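Below is one structure, written out as structure tokens; comments come after it.
Shown here: the complex without one of its protein chains, the others still in place.
Here is subunit A:
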Amino acid sequence: MTATGPLSVHHEQISSTRVTQSKQPPSWFSLPAPIRAIFDTFPLITYDENELPQRVSRSRSQNTLHMFALADASDDVNLSPNPACLKWQAYLLAKRIPFQTVSANNHASPSGALPFVLPAVRSRKEPQPQAISSSKIQRWAENQGTTEEKTDLRLEAYMSLIDQSIRNAWLYYLYLQPRNFESVARRLYVETASSNPLVQATLAHQLQAAAREQLLRTRSFIDQEDIYQSADAAFSSLATVFAGQKFFNGSDAPGLFDVSLFAYTHLLLNLAKRERDAPVWTNEALLEILLRHQSLVQHRQRVLDYCVGT
């Protein structure tokens, strides 16, 4: 809409009638003087509508993964710096499902959590399909004609090591380790969200409180030593079960288990690269624990090569 939209035209009409009325003797129907003064002091301006953000996808013909992403990513494939998003991004990459990524935040998601997939629309007449939340992405991908993974019940148990021990260690390491929070979490999640220091302070506090609350669900206190110890035990268990295979499921392509682990190991290693002004760990305790298990470091490289294809 331009500046001379219908609203401003209306305003001109009003002022013109006012001008003509003011010459006539005041009648019961004319506006009282003080109210007229108020209307006169506020010229009615119609602002242009906000443009849709540039990153909003215009092509609906492609599957779209909405996830947390950094605008100025150095990699060719913009890998998400958030483990939950990276897991599903790597999963779709590994399954060779064509998709585009769109940077989004939690408020954009129907379920309130990232990532989610908007499936492609084949014709223009088709209605917008339902968004697919992260818990349903696997089933959706299987419907797209990828090979269904055979479920290994033993890997189910090992999955809980990733969900529990490694995730807890990640939460502590990123949000509650004060130096890492300043150097990584603040730069990833706080400074990208707002430039207002008040908003930033609130957001930082909320993030740390949420991480703390997560860790306190199972214990009544948070103990760094315990957390790192169980992460170490989890890494070494995973390294043992992995023993010499290319990927965990024994096949030539990474499966859900591989990408779940990759999401954490890749970010731990990637945020240690000292390049340009990318966020980087200032405390390397958890990274050092991971580096003790070289087979997992190599596993991460293999998954990365398979997904990104460098």
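To be clear about the criterion, contacts are C-beta pairs under 8 Å (C-beta built on N, C-alpha and C of every residue); 3 or more make two chains touch, one makes a residue touch a chain; residues count from 1.
The criterion applied here is as follows: contacts and distances are computed from a predicted model.
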Omitted chain, identified by the protein name its UniProt record gives, among "Large ribosomal subunit protein bL19m", "Trafficking protein particle complex subunit", "BBSome complex member BBS1" or "GST C-terminal domain-containing protein": "GST C-terminal domain-containing protein"
From A:78, A:138 or A:237, residue that would touch the chain that is not displayed: A:237
Contact with the hidden chain (one of A:30, A:164 or A:251): A:164
Identified contact with the non-displayed chain, of A:107, A:124 or A:217: A:217
Residue of A:35, A:153 or A:198 in touch with the missing chain, whole complex considered: A:153
On subunit A, residues whose C-beta touches the chain left out of the figure: 153-154, 156-158, 160-161, 163-165, 176-177, 212-213, 216-226, 230, 233-234, 236-238, 240-241
